[in-house]
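Apart from one protein chain that is not included, each protein chain of the complex appears where it belongs.
When the chains are written out, they are named A and B in that same order, and each has its own residue count from 1.
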Amino acid sequence: MTPSRKVAAITAALFVACLTASILVLERVDQVRRGATLQEFLYISSPKAAKRLSLGYTGLMADLYWTRAVQYFGGHHARGDQEYQLLGPLLEITTHLDPQLLVAYEYGSNFLAPARPTGAGEPERAVNLVKFGIQSNPKEWRLYYDLGFIYYMELKDYSAAAEAFRQGSTLPNAHPFMPVIAATMATHAGDIEMARMMWRTTYESGNVERSVKANAVAHLRALQVDEDVINLEKATAAFKAQTGQYPSSLLDLRAKGMANGLYPADPLGHPYKFMPDGRIEVSRPDDLPFITKGTPQGYQPPPPKFLPTD
Amino acid sequence: MSAIEILGLEKVYQVGFWRKKPKCALKPLHLQVEEGEVFGFLGPNGAGKTTTLKMLMGLVYPTSGSARILGGDISDRAVRAQIGFLPEHPYFYDYLTGRELLEYYGRLSGMPSTGRSDKISEMLAQVGLADASDVQLRKYSKGMLQRVGIAQAILHDPKLVFLDEPMSGLDPMGRREVRDLMEKLKRQGKTIFFSTHILSDAEALCDRVAIIHLGELRGVGAVEDLTAKMRGRVELIWLGKTVPAAIQALKAECFVTGDTVRAVLDESQQDAAIEVLRRERLRLISLTPVRASLEDYFLSQVQPASTGKGVGA
Partner (left out) sequence: MNARIANIAANTFREAVRDRVLYNLIVFALLMSGAAILVGQISIGIEKLVVINLGLTAVSLFGVVIAIFIGIGLVSKEIDKRTLYTVLSRPVRRWEFIVGKFFGLTGTLIVNTLCMGIGVFAALFYVSHKFAAADAWVLSALYFIVLQFLIITSLALFFSSFSSPLLSAVFAFSLFVIGSFSEDVRGFAAMTHGVERWLATAAAYVVPNISALNVISKVAHGGAIPGDLVLLNTGYALLYSAMVLFAAIWVFEYRNLK
């Protein structure tokens, strides 16, 4: 007359068992399939084919491919891989399906253009991608920024960069740095200040994807470290000139009144080390990707990853 | 051991999507059906008959109360092997033939394969479907469907048979056929519990009936006992052409046909009426008590406000 308790209990228990087991098996399947899915993307590497297959739901397909691109790059990055062959095709398909997906162009300029292991090392492809974006969205200042960024950072083509920034600076809502960068590009291309402005623009712009922002922060830190190390080494050289010896810490410099405007620690709070030969080294080089100064001798940087604090 | 023992079986539904309001389909029911009985479960549509049957079958779970069937619980497979059920408005699998349907049900009931085929032929003959046994059910008439339904209910020779409105939707011939079948089952000693709202069938077939209305039991007992509870009337027939005024004063219904008069009046007025006839020197031909029919009893329970209508001539 009442539902069978025995049946209910047994089926509930078996349900939970099967659920757990199926999840475990699924994780294994995912691992086995990881290589396979990538190959499958190649089967539709033509953006036109992807468009046809989406049966008109191009917006959704674009979002899907966008997720795949981010997953792909993020996954490889996390595993320390250095090859990102499929990033280009994925971004191309994404933007073909939805030319107004601005994040995709930004991602391309930040991760498709830079050399390995930071990015896929395909700056020309990235340029073409962003140019396509500009074609479809001529009033988006960010795209001109992205283009200039690639020219400046990877291709070192400063006149092309300046031109892109100039064009972008005239558009609505352009970041105030744009005209400055455009104007000073010619003369101050190699300056730390130029690079700093660039990265700050990237970081501060509204529409930015998480790993892009993290990347910008890492670069800004590195610039700060470079600057600090240069200044500290200038001070230690001056100290040597004055006292005949290198200082062993910042206190020595302070005693001699030479510590103005100098920082004892890097942006992460680890103190700079004063080496006996007058050089300055960072305490934890692995935490500071992208620095060009202050690394110990013979130091090999590990593949870059985004820190938890980013 | 009673065949069916219903102990306080109750069903309350929660209706509505957001705020659930309780709707009582069956108030706590107490009932007993003995073995070998033909028991009629009567009530208007929506009274709770099908709900009760479904609870007995284990298809609907009661809110409270319980029932014992052949001394056991309905979830016990041994009990279910001993019962047969015919639901209301059956359509069955229309793509099967009569024989295939019974084969299916026979297998599910666990009938052994030896002799099963013969039993099925016999059953089909018994319900009068021998000619249609290889015709697909979609070509069956309503009466034939009802009969094959009874066939599947009695196929495995159960002790107790439950029928929900077995006559519904049938023409008089169909109803006759089903009634004959039920009488046959009764003679075989089976217990039959059936619900209906056709009172004449119940009157003819049942040993005992229960009347249910708006989820509540309104009366149980043998048909004669129930109808005897109704206040009776008497019918007087005498030779004559007119109705004496005194008789009319007794609130009699009178009908004149040819040279006889028929008057129907309350039995309490019986003596007064006879006195009038004697005074007027009218020749009394017959004096018969008019038995209330089950319908009267039924209506009295179901519509307490109605005044007793004139019982038919």
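The definition used in the following text is that a residue touches a chain if its C-beta (ideal position, glycine included) is under 8 Å from a C-beta of that chain, and two chains touch if they have at least 3 such contacts.
These numbers were taken from a predicted model, which means no experiment stands behind them.
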- Message: If I'm reading the header right, one chain is hidden. Which shown chains does it touch across the whole complex?
- Response: A, B
- Item | Touching residue (missing chain; options A:Gln71, A:Gln100 or A:Thr292) | A:Gln71
- Based on the whole complex, identify which of B:Cys24, B:Ala81 or B:Ala272 touches the chain you can't see. B:Ala81
- From B:Thr52, B:Gln152 or B:Gln269, residue that would touch the chain that is not displayed: B:Gln152
- Task: In the full complex, which bits of chain A touch the chain not displayed? Write them out.
- Result: 3-4, 7-8, 11-12, 14-15, 18-19, 21-23, 25-26, 28-30, 32-33, 36-37, 39-40, 43, 64, 67-68, 70-71
- Item | For chain B, residues in touch with the removed chain | 54, 57-61, 77-78, 80-81, 83-96, 104-105, 107-110, 149, 152-153, 162
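Following the convention adopted for this analysis, only the chains that are shown with their structure count from here on.
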- Note on the structure: Separation of the C-alpha centres, chain A versus chain B, in whole Å, is 83
- The residues of chain B that touch chain A in their complex are 55, 58, 61-62, 66-67, 73-75
- Task: Within their complex, state which residues of chain A touch chain B.
- Result: 1-4
